[in-house]
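The complex appears here without one of its protein chains, the remainder shown in place.
Right, chain A next:
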Amino acid sequence: MGSAVYCEQSMNASLPAPFVAWFARRGWMPRAHQIAVLDAASRNQDVLLIAPTGGGKTLAGFLPSLVELGRQPADGLHTLYVSPLKALATDIARNLTAPVEEMGLAIAIETRTGDTPADRRARQRERPPQILLTTPESLALLLSRRDAGSFFAGLRRIVIDEAHALAGTKRGDQLALCLARLSQLAPAARRIGLSATVADPDLLRRYVGLDTPARLIEAEPGAAPRIGLMLPQERVPWSGRMGLAGASAILDRIGQAGMTIVFVNTRAQAELLFQAIWRINEATLPIALHHGSLDINQRRRVEAAMARGGGTKDGLRAVIATSSLDLGIDWGGIDQVIQVGAPKGVSRLLQRVGRANHRMDESSAALLVPANRFEVLECEAAIQGVAAGELDGDPPVPGGLDVLAQHLLLMAASGPFGVEAMYDEVRLAQPYAELSRRDYDDVLGFVEDGGYALAAYDRYRKLFRDAEGLVHIRGERVARQARMNAGTIVEAPVLKVRLGGPRGLVLGEIEESFANHLREGDAFMFAGRKLRFLRLREVNVEVSDGASGDPLVPTWAGSKNPLTSGLAARVRRMLHDPEARLLYPEPVQEWLRLQLEHSVLPGPDDLLVEIFPRHGRMFLIAYCFEGRLAHQTLGMLLTRRLARAGAQPLGFVASDYAIAIWCAEAPPADIGGLFAQEMLGDDLEAWMAESSMLRRTFRNVAVVAGLIERQHPGANASRRQVTVNTDLVYDVLRRHQPDHVLLRATRQEAAGGLTDIGRLGDLLARIVGRVRVMRLDRVSPLAVPVMLDIGREHVRDEDAEDSLLAETEALIAEATGAAEPSTEEMRIAPGHAQELRRLTRQPGVRQGGRRPRPYRGEGGGRSPAGSAARAPGRPGDRP
């Protein structure tokens, strides 16, 4: 029996006539998974639907709601849809309205996000639509209202879109807590989670289903993607991560396809590649730039031009994008995806490749362009990983205690709750299922009065308990303040980039720390333009077009994903397998053959450490393949140990694949002992506590938990007096109450993601007794790439601030005024700009004549009136 027959039978059983007719009019057949979702819904089950892009996933999620509302039209909120992207909610509203109108259903569909105007919010409160589309942040705010109980009482269905992208993040934690709350306010409401393919569906089933795992419905997998490797024409670079050498090959491929997304790994890389391609874009193919720091209007214009397609008049042929296009609307007409630089993980690569899916039964086409030799290894491993269906699964991390603190305050704002009942409720949320009573009590204590020993703030408490033990919020002012500070995404302080004066066109945002480095006249690249820095005024960076000189490239914090452990293991396995090595392109094979002549190749389960002298220093290279974050942590720890062993380490550099440490003296004989597992004990504690990384984490935790406010009701300009610097708070808290719940939350978050301590622990356990030391007389071929990173990357030892200051002071004194403090080192990524110039200077290309003008989505260069100045959305609604 074919599945089509099954569909038809079930369809007759569960799809009402107007729906059958609608599908038929479109020439569509309901897919098996859409019918299965309907079936589960009729049995009152929660559902996790896993389907590839283009599989009619969203419609499947809404079918039960449409059928129920079609059968029994009723006023009041029936279905809540939650998406990680504001834009997605808006788009779904549009796409859903069409079938609803065509079927003649009387269903009101509305969005509610940070952009929704106040009058519409008020109206939604009076007369809620049947289907409300929102984001986790807006849902949390709805739940914090005093009338949340009556507003949600009639709710029947909750659709959670892109569940895989939310689970495991702070926004996902917040949503999980909101789902737990909704399970109390509207016990009849059933949940449908929509997800791309994931490594561990069981985790998501529990995320969606709360106490009972949701029923798993898997759509037929889409056709396998076709992924190929594309090398820059002339040579495979030894190092670098920007992949600019591939610019002309990439442009050729763009010319051969209708519509291409070129994915890169960082916003800086996007800016550089965009410039590199436009320098040689003689045919002036319309190619645009898209990343999360660009002005929201500009991004929407680019998306609209993508939707029009490559063949149309104003359509685009390619977009250079970061993860800002990983998720979101299905544009349909994308013919190919090109990933420039390391894919970093199989799941991430699949997600990106899936953007080129027209229909789930057509295979999508993708090309990988490695930026250096190690990335060739990684790309080949990723292609194999995709073929083997080996997805990356992050181990489940417990829900953030800072998110819980925010949630408890918001819930108190909606009405009093019982301490015990709330403990039971929050543990329904999958990330908090294992929440200890101590953590819960401490978080609640923190929200009440700060939770400081001796309860010094009794008179400032935010919560109080009545005689029956119910927890109340102290007043409407505290509630209002809590709502103003809701949200779990904390961004680094950013400044708006404005072209011209204070009212000029907003191009986007750069981080304040980068802006602080700029001087008048400095050139920097942003939004695909070479800009001249004029001045910093209040929250604006004022710039003009037409800069001269070497441009700087803004860097943004936290934009680097590390190589996943699954992919790293595959790289090691393939590297060790002589047959697999034959897959590599010839220059890479030759490189590995040379390595075998000089030294050895890393094995699948051992750790290769090479030691050799160079320019009077001793170098130690460890090929760990555990990703940059784990390597940076390991580098700090190894440096401390080498210092104790008298090797006088001078510095280190970490890539995704290896660490290089250089010392004035020879490293100790016992290299295995250097990597002993105790490293993760006291040294780690000591380093972490002092590290600026932990301070940054604390800042985020403090903001999310509500210790430091983002917004203050009626706050005026004198913010400096209102806010207390979180670094100072951190120092005070660490000294006086080291086990305070916010410090515990900080350490938990840091260990989980920012330092990859889990991976480091696994590595150290795996290599006990398997450290293979090669003492060489000179640098090995495999070591060259990481050696070339030296000087390009610098890692600051957090202990060393005073010695750096002393060194700088001495340098200046020595130079007696002739030199400025270490100019060379302080350039922002000088290598990038140089690389760009070198690689894109093409002989034969006309210089000085007409330059192709980059696409800016402004309708042929004319800036449409009124397109300027609109405040970007709430931080939470941004990819």
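Basically, a contact is a pair of C-beta atoms (placed from the backbone, for glycine too) under 8 Å apart; a residue touches a chain by one contact, two chains touch by 3 or more; residues count from 1.
The criterion applied here is as follows: contacts and distances are computed from a predicted model.
Participant: Considering the UniProt annotation of the chain absent from this complex, which name among "Peptide/nickel transport system ATP-binding protein", "FecR protein", "Ligase-associated DNA damage response endonuclease PdeM" or "ABC transporter permease" applies?
Facilitator: Matching "Peptide/nickel transport system ATP-binding protein", "FecR protein", "Ligase-associated DNA damage response endonuclease PdeM" or "ABC transporter permease" to the record, the invisible chain is "Ligase-associated DNA damage response endonuclease PdeM".
Participant: From the list A:Glu282, A:Asp314 or A:Glu809, which touches the chain that is not on show?
Facilitator: A:Glu809
Participant: Which one, A:Glu68, A:Glu271, A:Glu509 or A:Asp522, makes contact with the chain that was left out?
Facilitator: Of the listed residues, the one touching the omitted chain is A:Asp522.
Participant: Identify the residue among A:His33, A:Lys462 or A:Arg532 that touches the chain left out of the display.
Facilitator: Only one of A:His33, A:Lys462 or A:Arg532 touches the chain omitted from view, namely A:Lys462.
Participant: Can you name the residues of chain A that touch the chain not displayed here?
Facilitator: So the residues of chain A touching the unseen chain are 446, 449-450, 452, 456-457, 460, 462, 477-478, 481, 516-517, 519-522, 552, 707-709, 712, 720, 722-725, 728-729, 731-733, 735-737, 740, 794, 796-797, 800-802, 804-809, 812-813, 815-823, 825-828.
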